[in-house]
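For reference, the structure is listed below as structure tokens.
A single protein chain has been removed from this complex, and every other one stays in its place.
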Amino acid sequence: MSDQATTAHPSLPGAAHSESAIAARSRMKTGHFKWKALIPALYIVFLLLPIYWLVNMSFKTNQEILGTLTLWPQNPTLRNYEVIFTDPSWYMGYVNSIIYVLMNMVISVAVALPAAYAFSRYRFLGDKHLFFWLLTNRMAPPAVFALPFFQLYSAFGLIDTHIAVALAHCLFNVPLAVWILEGFMSGVPKEIDETAYIDGYSFPKFFFKIFTPLIASGIGVAAFFCFMFSWVELLLARTLTVTDAKPISAIMTRTVSASGMDWGVLAAAGALTIIPGAIVIWFVRNYIAKGFALGRV
Amino acid sequence: MARIRLDHIRHAYSPELAKANNYALREVDTAFEDGGAYALLGPSGCGKTTLLNIISGLLTPSEGHVRFDDRDVTMLTPEARNIAQVFQFPVIYDTMTVRENLGFPLKNRKVPKAEIGPRVDDMLRRIGLAAKADRKARGLTADEKQKISLGRGLVRSDVNAILFDEPLTVIDPHMKWQLRSELKQLHREFQMTMVYVTHDQTEALTFADKVVVMYAGEVVQIGTPEELFERPQHTFVGYFIGSPGMNVLPCKLDGGEATISGERIKLPAAIGRAKSGKTTELGIRPEFVSLVPRGQGIPVKVEKVEDIGSEKIVRARLGEHRVSAILHEDQSVPADADIAFAEERLNLYADSWLVARA
């Protein structure tokens, strides 16, 4: 049909004409440069400058750092990274952090899934109070819990284990996961549940085969936030560990007390803690805005 | 008020699309007369909303010019064009009251307060929301919200034109009638240029003085409802207008006669001599097809008869082509029948465009 219509105006000017016309007209309308773009650009520069400075320092020798101020390494060196990657007491810090963060992520999402389902689908005795009480735990200052946690986990012989930190971080991550997942689950119409039951699905089969895929992005966002808050937290992680499970961020403070300050290694260690976060953000970049709104835009 | 002239408008949404020859509007060159009520009618994706947005200034066409009277407004903003537009889905300002919503476009244009009040009150009455004037707009139903949107468009009496983009989609059927006649009433009262986009032919034909039928990015015909019905300029207009649409039968011309699936049909002199194109088609409205006893017309196979109350629609097959005919309800349909075409109602199309009619 469309070529019938084309034949109606055999004398139409060529497409190239339009291309230049569109470009010319959009220039006339908006001008050559969008000043508005400066705001996010400047903001990002503001965010990246301190990070750049850290990375810059991590490639310098201590003499250069303490000598004159240079905007980029004059004698780039990998020594600082070498120190970290050859010393188990350094690199095990990363391994420890990753282990308890992943443990926390799995535990938080696993227990939050059924609870979020209950909150999004049913009314039950005390549900509103329970939900509020869970939320208050997200608001609890870790400083309040540091000491009692230490005593509690000592009593169970859990001090300096990964699971101790993972469980402690559940304090604020489980409520958050429940909250995010509830938001995403409420976006799935209830008719889907009912149809599945009518079709003869058992509850577990329905939950894992039908429901879970529908809220996959929500699970991703919840896992992302568990990762984020467990990864960035230091107070509890440091309190509950001595050596075997000590997180990298706590080990970093070591350079402070050593003979003088080893700025280069400190910078390298810091720079390395940024990488896991950056990788994780890249994976959830399409959901990040909605995720930060906790699935409730 | 202004006459809107669309001077060789073409539009592609990006240079890449233009390069791929993918135009939302291929070429539109037409004018809307001052004070007319026009409907832009066509299927989804034919470019009618694009054209509307070009008139209002939300879009700048890739090529061509838009003129209001003698003024070239192609590069002007919607505000500078002084246009009102109502969208398919209700757009209301949630935090304002109904009254504030209606007054908003006037306030923005610095209309004196003393004038805003009475005009808003008048509009509140017309859209039937006077009782809810001081309620926040967010709590209202979709119907009421769309009435506010309409009211915001109509409250400005000095606009060059009012554009409607399928404004009644979310309105209940019984309300549609009421609102449409209200719009007609307003049109008669203020003599504003109105352009109304719709894909619903009933809506277009009842609202507009002139209907602009669009198809695949082009205007295929502009005419009164009668003209569209009686003289479709393009086979698409034939299909699209009328229910069922016009019968369009591919044929071969040969010495004053047409051959359709091997059946020869004598043509009136005016058509018989027409030039054929790559494709040649004979068009006739089902209203002008009659059933005659076997042997007196063109033999067909009747496949189905639909009784829709006042009339019967006969669906038949002529060779490999489908033909419909509309009969009066008390006419009987024999099992074997021939059809006959009212000669003076025949249209001949070459390459889909009307070349001759009886």
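All chains are identified by letter, namely A and B, in their written order; residue positions are counted from 1 within each chain.
Going forward, a residue touches a chain if its C-beta (ideal position, glycine included) is under 8 Å from a C-beta of that chain, and two chains touch if they have at least 3 such contacts.
Definition applied: contacts and distances are computed from a predicted model.
Taking the options "Amino acid synthesis family protein", "NADH-quinone oxidoreductase subunit J", "Acyl-CoA/acyl-ACP dehydrogenase" or "Sugar ABC transporter permease" in turn, only "Sugar ABC transporter permease" matches the UniProt protein name of the chain that is not displayed.
Among A:Phe59, A:Tyr100, A:Phe149 or A:Phe206, only A:Phe149 touches the chain that is left out of the view.
Contact with the undisplayed chain is limited, among B:Ser44, B:Asn108, B:Ser310 or B:Ser332, to B:Asn108.
Check B:Arg10, B:Arg152 or B:Lys312 against the missing chain and you find that the one touching it is B:Arg152. Only one residue from A:Ile84, A:Val178 or A:Ala245 touches the chain missing from this view: A:Val178. By the touch rule set out above, chain B reaches the unshown chain at residues 53, 56-58, 77-79, 83-85, 87-91, 93-96, 104-105, 108-109, 138-139, 142, 145, 149, 152-153, 170.
Interface residues of chain A with the unshown chain, by the touch rule above, are 36-40, 43-44, 46-51, 53-54, 57, 65-66, 69, 71, 107, 110-112, 114-115, 117-125, 127, 130, 132, 134-137, 139-149, 151-152, 167-168, 170-171, 174-175, 178, 186, 189-190, 228, 231-235, 247-250, 252-253, 263, 266-267, 270, 273-274, 276-278, 280-282, 285-286, 288-290, 292-294, 296-297.
Assume only the chains that are shown with their structure count from here on.
Inter-chain spacing, taken between the CA centroids of chain A and chain B, is 52 Å.
Residues of chain A touching chain B in their complex: 1-2, 4-9, 12-13, 15-19, 21-23, 25-26, 28-29.
Contacts from chain B toward chain A in the complex involve residues 10, 12, 14-15, 18-21, 23, 26-27, 60-63, 75, 215-218, 236, 279, 351-353.
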